[in-house]
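Removed from the display is one protein chain of the complex; every other protein chain stays in position.
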Amino acid sequence: MTESLATHPDRLLPADPGTRSVARTLLARVQDLPIISPHGHVDAAVIEQNTPFPDPAALLVTPDHYVTRLIHASGVPLEQLQPGAGAREVWRLFCESLPLFDGTASGYWLRTQFETVFGLPGDLSADTADATFDAMTAKLAEPGFRPRELFKDFNIEVLATTDDPLDNLASHRALAADPSFHGRVLPTFRPDAYLNIAHPSWGTNVERLIETASDGGTGYRGYLTALENRRRYFVEHGAVSADHGVRTPATLKLDAAEAERLFERARSGQATAADRDVFEAHMMYQMARMSVEDGLVMTIHPGSYRNHHQPTFEAFGADTGHDIPFAVDYTEAIRPLLQDFGTAKDFHLVLFTLDETVFSRELAPLAGFYPSVYIGAPWWFLDAPDAMLRFRSAITETAGFSRSSGFIDDTRAFCSIPARHDASRRIEASFLARLVAEHRISEDRAHELIVDVVDSSPRRVFKL
Amino acid sequence: MTESLATHPDRLLPADPGTRSVARTLLARVQDLPIISPHGHVDAAVIEQNTPFPDPAALLVTPDHYVTRLIHASGVPLEQLQPGAGAREVWRLFCESLPLFDGTASGYWLRTQFETVFGLPGDLSADTADATFDAMTAKLAEPGFRPRELFKDFNIEVLATTDDPLDNLASHRALAADPSFHGRVLPTFRPDAYLNIAHPSWGTNVERLIETASDGGTGYRGYLTALENRRRYFVEHGAVSADHGVRTPATLKLDAAEAERLFERARSGQATAADRDVFEAHMMYQMARMSVEDGLVMTIHPGSYRNHHQPTFEAFGADTGHDIPFAVDYTEAIRPLLQDFGTAKDFHLVLFTLDETVFSRELAPLAGFYPSVYIGAPWWFLDAPDAMLRFRSAITETAGFSRSSGFIDDTRAFCSIPARHDASRRIEASFLARLVAEHRISEDRAHELIVDVVDSSPRRVFKL
Partner (left out) sequence: MTESLATHPDRLLPADPGTRSVARTLLARVQDLPIISPHGHVDAAVIEQNTPFPDPAALLVTPDHYVTRLIHASGVPLEQLQPGAGAREVWRLFCESLPLFDGTASGYWLRTQFETVFGLPGDLSADTADATFDAMTAKLAEPGFRPRELFKDFNIEVLATTDDPLDNLASHRALAADPSFHGRVLPTFRPDAYLNIAHPSWGTNVERLIETASDGGTGYRGYLTALENRRRYFVEHGAVSADHGVRTPATLKLDAAEAERLFERARSGQATAADRDVFEAHMMYQMARMSVEDGLVMTIHPGSYRNHHQPTFEAFGADTGHDIPFAVDYTEAIRPLLQDFGTAKDFHLVLFTLDETVFSRELAPLAGFYPSVYIGAPWWFLDAPDAMLRFRSAITETAGFSRSSGFIDDTRAFCSIPARHDASRRIEASFLARLVAEHRISEDRAHELIVDVVDSSPRRVFKL
């Protein structure tokens, strides 16, 4: 294979020559715009401390469950893909496994990184594993491959991280105070482990939370106060959003006494699974109330069965590739929250889904009426070319281009960020080019719209 | 922007040149066929009395929740989009908001109306709002813009309205008796407010119904007799169908005693939400029975959470843009009805959905076996180019072209009717052209099929 896919100027663009030529001009309009990443999982300390990445396996394989999961499916035990297995050995396994990724989104991101970040051929193979391991390890030791240099090279303007409510945000503070660093690295308030009473550390989390941040309040009242205080702390450190990974999109307004009873039952360890669901639904309502008050954009990510394979979870922990989506219902579930806050001034609520069926059926209709509701971009499993085209096709005819969040990379793989945003821009260009080719929008208008969806939408929706 | 989208001869046709050229010849075959609209919400009195439309806001904005909803989502309070807000002011807001509609079905219909009905540029803007308001107001005062003239210009052959069971159908009668009017304006029996015991006026509706039309019968028996009588009255006035907006597609055969008990419980104000569902399901069964007897085509529209935002409902009433779809299950729900009537002679049952997933999974398989079942065309949120293509792709491989209802515009926006049917014909041509280009059907056969889906299907399915 001699052609390069990762750097082909027409990669991901539609095959029809007329449509492709429109797509090219649209893409050119946004190709050099800075990257805005309002939700992701990069560690702020990595940027702040600017420590070199150790080796290609630690950079691209062991921490990325998008990657390890498919190698695992091919029969490789996860043990062999752990940091302890030896970086070079992991890298070899990975190179052998690369053909599995053909046609996948991960394959596209990986190949693009090899070529554009490391100057390697896009198709590594078992034969070249050792050589590429050495070449990449050497590169990673160069000053130009330090996180801050890459941050600049990648043209990142805003990068949001995902943080524990009790995090002191020292790295974020240091970066903001550092005159030599020009990007914005923003924290995101992510309180799942403080709201989900079934979380293994919920009890101790809540105890620490109240102790640390309740202004002396106790019990359920102190808990709410502490959450409000920590949100404020995040706002003061630049946070623009609060993110919620919930089982379902259920929301519920309990009266204070009932909420308090549930809270105390949970603290005494006697809550049931039904209690868990009710309390989480109620706390989503509370989080919306707080967002209305403190201005944090509220994002909801429901519908994933976390840690589906218990033996793997026990051996390797969470985020090891077996979170599996299931069907969700937003229309009835989100209604209690929207009754009270759906038209609240400046409230922004971004609804994500892993269940594509709700895009046309529920999210576009909701976002096409409620000023607060935005349709979250295709996320996790759906952040791929065809899925992103299906998304646009599903929502646009009802909600137009003004009601979606803009691209969300949601990644912990720092070096994949440019490839992901590049793919998204190519798909936006492809979709708009089709509408132009079908005489559904004018080419001039498409030029405005691509800037809107790539650049203005995330700024507007995430209040950047 | 100088090119006109709304009048471009290739608008909505596929980009691939070979496929487009087939689509053009298919479209030419049906472009001038008369419009058959077997389900919609135009008021018969508007046609009968032939009163001029007052102004563009009253014509295109205030009554159309497809339009007001997206402007509301952009942050404009609904107050400012009410008739009371001043027609010119509403029109200005609307013109400012037009860019929101790019890529939506409503945007296409609006632009087409501006150009083809009013001879204006398709892209109105805030700058030209006053001028277009005046120009359109002037046009609307011209004799050529009276409803009956437009009816003729639009080449409408059949227009069905949606009517209360106790409506005296005077306008329909007058139009049928008027030798100077050549169209058919047919009533549709729509008994939702008489079948849904949770409807706010169910009690008084039923009282009036029994009083007026039960031939002296009382209670549940009188209620059924009165419904039968009113259906007969509609048939005598040209009705071809009875339409049912239900929460779910559930159907159920209760024995008479149990139905009577439920009915009386509801009349005494003691029915529960579960009673509501059971009674509605039972009445769907009864409606099917009556359709088998009196020949009215039965159409079912389930799966919309009506009036999702209670505060908006309280302030502005129903049909104000926040009916939100949810998932439906037809296979089990419709079974009780189909057990007894699925193969009944001349029974026609048209099943609509807002949940696209049932097209390939349930509706095509049902309509591909039961002679009574027809697949309702994409409706509301789905009556748009991409969604209509997804519909054809989802149903055709199982059910072919003979089992769907033909296009349904379902509109209360009279001037949008030609644009909607035009869009539908272009999409049918596009879909068939792709099958021709992929050598899946012959071009000759495609020419027959496009006439069948555009013209013969609605006549056959709605017994016109």
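For clarity, chains are labelled A and B in written order, and residue numbers in each chain start from 1.
Everything that follows uses one rule, which is that a residue touches a chain if its C-beta (ideal position, glycine included) is under 8 Å from a C-beta of that chain, and two chains touch if they have at least 3 such contacts.
Here the structure is a predicted model, which means the values were calculated and not measured.
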Sole residue of A:36, A:105, A:140 or A:156 that reaches the chain not shown, by the stated touch rule: A:105
Identified contact with the non-displayed chain, of B:31, B:49 or B:343: B:343
Chain not shown: contacting residue from A:324, A:451 or A:464: A:324
Residue ranges of subunit A at the interface with the undisplayed chain: 1, 3, 5, 8, 10-17, 69-70, 72-75, 99-105, 107-108, 305, 308-312, 321-327, 354-357, 381-382, 384-387, 390
Missing-partner contacts on subunit B, residue numbers: 16, 18-19, 327, 329, 331-332, 335, 338-339, 342-343, 357, 360-362, 364-371, 373, 393-394, 396-403, 434-435, 437-442, 444-445, 449
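Rule of thumb we're sticking to: only the chains that are shown with their structure count from here on.
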Centre-to-centre distance between subunit B and subunit A (centres being mean Cα positions), rounded to whole Å: 39
